[in-house]
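Only one protein chain is missing; all other protein chains are in place.
All chains are identified by letter, namely A and B, in their written order; residue positions are counted from 1 within each chain.
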Amino acid sequence: MKVPELVKVSLEVNGHRFEGEVEPRKTLADFLREELGFTGVNLGCEHGVCGACSVLLDGAVVRSCIFLAVQAHDAKITTIEGLAKGEKLHPIQQAFLDHHALQCGFCTPGMVLAAVDLLQRCPHPTEMQIREALSGNLCMCTGYVNIVRAVSAAAEKSRISEKP
Amino acid sequence: MIPLLNLRLARPEALVDLNAIPGLSYIRSEGTEIAIGALTRHREMEFSPLLAEELPLLAEAIPQIGHPAIRNRGTLGGSLAHADPAAELPCVLTALDAHLVAAGPDGERVIRAEDFFTGFYATALAHQEILKEVRIPLDRRTAGWSFLEFARRHGDFALSEASVLIFTEGSSNRCTSARIVVGGSVERPLRIESVEKLIEDEISLSSQASSLADILRRAEHLAETEIQPGIAGGENSDYLSHLTGVLVRRGLESAMERWRKR
Partner (left out) sequence: MTGAQWKGQAIHPREDRRFVTGRGLYLPNISLPKMLHAAILRSIHAHARIVSIDVAEALKVPGVVCALTGEQARALSKPLRPLIPLPVETPYYCLAYEKVRYVGEPVVAVAAVSRYVAEDALEKIHIEYDPLPAVVDPEASMKSDAPLLFEPLGTNILWHDCFTYGDVDGVFSRAAHVLSERFLIHRYASTPLETFGCIASYDNSRQYLTLWSNDQRPGQAMPILAHSLGLSITQIRLLTADIGGGFGNKRKPPYLVLTALLSKLSGRPVQFIEDRRENLMGLVHACNGVMDLEVAVAGDGRLLGVKVRDIADEGLNVLNPTVHSLLKLGNVTNCYEIRAVRFDGYSVMTNKCPSGANRGIGKPFMCFAVERMLDGVARRLGRDRIELRRQNLVPPEMMPYTTPTGELIDSGNFPETLNKLLSLIDYESFHEEQKKARSEGRWLGLGLALAIEPSTSNQSSYMLTTGKRTASGAAEAAMVRVESDGSIQVVLGDVGSGQGHQTAAAQIVADELGVNFEDVQVSPYFDSLVSPWLYTTGNYSNKFAGTDVGAIQGAARKVREKLLSLAAHLLNSSPEELELADGAVRSKKDPKIRKTIQELAQVAYRDLLALPPEMEPGLEGRCYYRAALADLPDEQRRVRGQLFVSNAGHAAVVEVDIDTGKVAILKYAIVHDCGTVLNQVIVEGLVHGATAHGIGAALYEEFIYDERGQLLTTTFVDYLKPTAVEIPDFKTDHLESPSPYTPLGMKGVGEGGAIPAPAALANAVENALEPLGVRLSELPLTPERVWRAISLASKKTE
């Protein structure tokens, strides 16, 4: 069986449909960045350790640098660019701003999406649960202190708003 | 796999994505066994009430696999077929005496976990076989259990890990058998039979604290000695065997604690 040179990929990113033809070896990260223009997906290591490339794929956080674009056929992807609704930031983005949970910002897209994934699964995490959930996202600037505070605050805020 | 591709350390001519195969993702109780499909994601196993209830050793190990993003995509079959001796699942499933169902062009066959891992990243899978299912026997004699690992950071591959199971008969106070499997800096998960024998011979719930402590210290030394030749390390193999001994001891302490609480 001859392996095709280019494979058709059709997927949804941030609510919009996109199509492309890619080499099988092209990573999802490169496809999102180069072909589709989602440069909010950052590359920090390209071996699945730093988490900077994290996106939501069918609702769950994954590392797009070790995901092949062809594997994302028919998937629904959310990148950082798709989180805010127009000018209105996602509560976690807002919490990051409120707590200065970033400095250079390079880890931020991945970190925010990992936090979104966490609060989806576990709406009221303890501090240790937050730290464990984010331990797959490296930050070289903040020492994580403000990041943990931001996620905690976002969880608390949603808990308060949940109360009848 | 993909990290190796990105680093250009692996150059397969073709890659087959198994994710498209339907019907291989499930966690089912089948009487005396739990059956888990090979494409079940770690994340599903992590949140499975069935596994938490019936296979607490497995449930204890899964959250220690990498990070949430890894667990979202990683699968049971993938982890086992990759056969990294520092991964959690090969060690745990060997301890649980799991039976792995392999499927290929010539049909299906069952391979015991103990026989499945043959070396560094090497398994008993034949050239065109894939893993289809894992069957784990429910052993009602399980009295105590523990999974421990030692890594430099949270989520890292284990420098050493130990799965400990203690069995008893009925409401007996004595330990009738044990299964102790270690992994980490070895080529494949290894059973520590000298310690299993010690536990079977000497451990009971009524052991005095001091004699228990003594038994456990001996267990640690036995484990350290037995694992030494199997350690894949250079100058630091003494440290790695020592770590293994420590984890075996601590695993036994924890398993005993759980037994006591039952």
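In this text, contacts are C-beta pairs under 8 Å (C-beta built on N, C-alpha and C of every residue); 3 or more make two chains touch, one makes a residue touch a chain.
None of the values given here were measured: they were computed from a predicted structure.
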Selected residue (touches chain absent from view) among A:57, A:80, A:116 or A:153: A:80
Where the missing chain touches chain A, by residue: 23, 25-26, 33, 38-47, 49-50, 52, 79-81, 83-84, 89, 93, 96-98, 100, 102-109, 112, 127-128, 130-132, 134-148
Residues of chain B (touch criterion as defined above) contacting the omitted chain: 7-8, 150, 152-157, 236, 239, 242-243, 246
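Throughout what follows, only the chains that are shown with their structure count from here on.
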Separation of mean Cα positions, chain B and chain A [Å, integer]: 31
Touch list for chain B against partner chain A, complex: 2-3, 5-7, 13-15, 17, 19, 43, 47, 63, 66-70, 72-73, 153-155
Chain B contact footprint on chain A (complex, rising order): 1, 3, 24-25, 27, 46-48, 51, 54, 60-63, 65-68, 70-71, 114, 117-118, 121, 132-133, 135-136
